[in-house]
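Note that one protein chain is taken out, while the other chains of the complex remain in position.
Chains here go by letter, A and B, matching the order in which they are written, and residues are numbered from 1 within each.
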Amino acid sequence: MNSLPARTRGASRRDVLKGTGLAAAFVLVPGLATSCAKSKSESGSGSLKFWDMPWAVESYNTASEALVEAYKPASGLPAAKLQRIQWNNFSTTFASALASKTGPAVSSGAGFQAFQFAEQGYIAMADNLISDWEKDGFLNDFITGTVDALKTSEGYVGVPWQSDVRTWWYRKSLFDDAGATIPTTWDELMTAGELLKEKGYFGFGNGAGAGNNIGAQSLVMMMINNGGGLFDPDGELDLLNERNVETIDFVLELVKAGISDPAAVSYTTDNHLGQWKNKKFAFGIHTPALDDNIADSSGDLLIASPLAGPHGDKATLAYVNNIMMYTNTPSQEGSEAFVDYYIRGMKTYWQTSVISALPVLQSIVDMPEFQKSGNKVKAVKEYLPIAKTYAARSSEVFPAIAQVDGSQPLAQFTQTVLGGQTDAKSALTTLQQGLSAIVTS
Amino acid sequence: MLVMPSIVLLLLIHLFPLFKAFLDSLHTGSLIDSGEFVGFQNYIDNLTSPTFWKAARFTLVFTLVGVFGSWAVGLALALLLRTRIPGGGLIKVLLLLPWVVPIVVSSTAINWLVATSSSPIPVLFEKVGLGQPLFLADPTWAAIVVCVFKVWVSFPFMMMMSSAALSGVDQGVYEAARMDGATSMQQLRWVTLPMIARSTYISWILMTIFCVNDFPTIFLLTGGGPIDATNSLVVLAYRTVFQNQQVGPGVSIAFMMTVVLVVLSTVLYRQIRRAAH
Partner (left out) sequence: MTATHETGDLSHVVEVRGGKGRRSDKRGQWWRFLLILPIAAVALVPVGVVFLLAFTPSAASNTTGLTMENFSNVFANTDVLLWLQNSLLVTVGTVLVCVAVAAPAGYVLSRGRSRAVATYSLMLFVFQSLPVITAVIPLFLIFANIGLVDSLLGLTIVYVGSSMAVAIWMMAAYMDSIPISLEEAAWIDGASLFRGFWQVVLRNSLPGILSTAIFTFLVAWNDYLVAIVFLRSDVAFTLPLGLQSFFQQNTTDWGAVMAVAVIAMIPPVALFVFLNKYFSVGGIGGSLAGQ
């Protein structure tokens, strides 16, 4: 029988030693490891941890490291050290860092995370910095609306550094080939779409697959375009208002007419970009960085002027990406000094063209290097003024926005609509129910 | 005694998270905020949600296809490779590659093969006259692709386990069977399979746990879509926690999964031990 005999005394002493030895090793060695780990990470205690995301290609990473390295703090203030944080599972990285007090003093990040963190008291408000800038006039350099997009009832949760809007793009050669004209209203989009379809091109290029949020953002953008949006002016979820229903009805018409690619439901970011690159998509919504993303500088791929909705409204969805400061910092004054330096110095990214996002400082927009990019200039000129966050219809921003962005109900909604097997009311009702369960404030 | 180091390690790594996770499932917090205590409300909400049951159904399908599909393929290959084949050694190593390739890379390869209308496999289907199925955009096809992908990733493990078990089978028994006039099929059914039964059951249990808990394989390929068609319970749990930022409901799903798995495995394992004696 396979059972242990009763006699174990001699062996057990040996084994207890062995077991304790191993256990002890695991307790002692961490001590060694800690010193090793520390020497690998921050060089000096009290230096500012600055977390930045990979906002563009490798050249951006190098440029940002250089910019941070070049920061010479005033005496008594801490120097800054940059840490690159990957987008993958970034919310877990930030959350676990904040919970264990090992987080950064300053960081960039997702468009709305500052609002959520502020609610929990992790954010140091930027009011001081903003009022300093107001005094010396620097605040005037910010494009209208960008700073206010970060204002909550408790203060400014961060300072803007670049913005990301949703714009309409078109590929000229495909329009010429189909004999269609670039639309300026939604109705014209339908007409052009039908002409493009005859040649096998898609007039409503989109993508809503794994990891691809453009699809969801495009539907929200269109709702906002039409004067609707996810929330009402009081910040309550209002999916079923008539402008939203009208919007989704329109999108469903596009889908049924075959103007939207049926496989778009599953397109990852790469599939999506691939369709633009392969000249299958003739018209559609994307970020201002589309031409950079597919390395297309031929001049064939251009940003179209904003479309007017059925009631003549023009609006788009925007993310004002911001630099935020945290309460867990060696020196608040040091944080502010660093952010001040960083915002004033970030123009080098656009000077050396390492970043594709839109600047928020007018002075950067006016730079000759930026003016060279016709598409981005057009985006700044025509889209930024009409850009709204998810809180489109309200004048204030609130944390609920962060909860809906990238959420599961929104993704499901997008896939349902792009799949075409539904009607506007039911899809929006499902979305309303799904989002109500999530939005807590 | 001999088990103490393992106990120390297991407790260190697993006990606190298990405890904290259970606590979280009783609250309505987000990743950064503990939220309020709601007792078992999260569990009730989940058990009454159609999304949950849809995910449970898909998990069942995914697991059954994953376990038995990979076992069948793995066993077949192990049987074929049991004897000498020209280049057998090389083929053996090559057949282990699907297990070795990082999932993020192999899911990209699958996407490259089927995602758009100009991808190789849809083009092939069209040429052969089978029309152009939307492999990842159509809910049914997406589920098929995900299950096939899982079988592809898992068969090397099953092949390894089957090979090991087969290598312990006494060849003498086959001689006896052959002399009694048994065909290859009969030998397989009445000689081989019973002799590797215990190892087979254990590999089924292990693979069941792997399939139920497998998050990257599905999430990287379809993200749980389209329209939740390929949402398994663990993907649903992840999305609830990290995309909806609802830690409580998400973790409660994970707990329910754990309970079911533990009950299932314990029952099956007892069967095996009983069978051995």
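A few comments on the model shown:
In this section, a residue touches a chain if its C-beta (ideal position, glycine included) is under 8 Å from a C-beta of that chain, and two chains touch if they have at least 3 such contacts.
Model, not experiment: these values are computed from the prediction.
Check A:Ile259, A:Leu273, A:Leu307 or A:Ala387 against the missing chain and you find that the one touching it is A:Leu273. Touch with the chain omitted from the figure is made, among B:Ala137, B:Ile196 or B:Ile218, by B:Ile196.
For the chain left out of this panel, the touching residue among B:Ile44, B:Leu64, B:Val123 or B:Ala164 is B:Ala164. Contacts to the hidden chain, counted on chain A, fall at residues 1-5, 7-8, 10-11, 14-15, 22, 26, 29-30, 33-34, 36-38, 40-41, 53-58, 83-89, 92-93, 95-96, 99-102, 269-270, 273, 277, 287, 289, 293-295, 356. Not every partner is drawn; the one left out touches chain B at residues 1-3, 5-7, 9-10, 12-14, 16-18, 20-21, 31, 76-78, 80-87, 89, 91-106, 108-110, 112-113, 152, 155, 157, 159-171, 195-199, 202-203, 206, 209, 213, 215-216, 234, 237-238, 241, 250-251, 254-255, 257-258, 261-262, 265-266, 269, 276.
Here, only the chains that are shown with their structure count from here on.
Measuring from the averaged C-alpha position of chain A to that of chain B gives a distance of 33 Å.
Contacts from chain A toward chain B in the complex involve residues 8, 11-12, 15-16, 18-20, 22-23, 26, 89, 91-92, 94-95, 98-99, 116-117, 119-120, 122, 208-211, 262-268, 270-271, 274-275, 278, 280, 402-403, 406-409, 411-412, 415-416, 419, 437-438, 440. Listed in rising order, the residues of chain B touching chain A in the complex are 1-2, 4-5, 8-9, 12, 28, 30-33, 108, 111, 115-118, 134-137, 142, 219-228, 239-240, 242-246.
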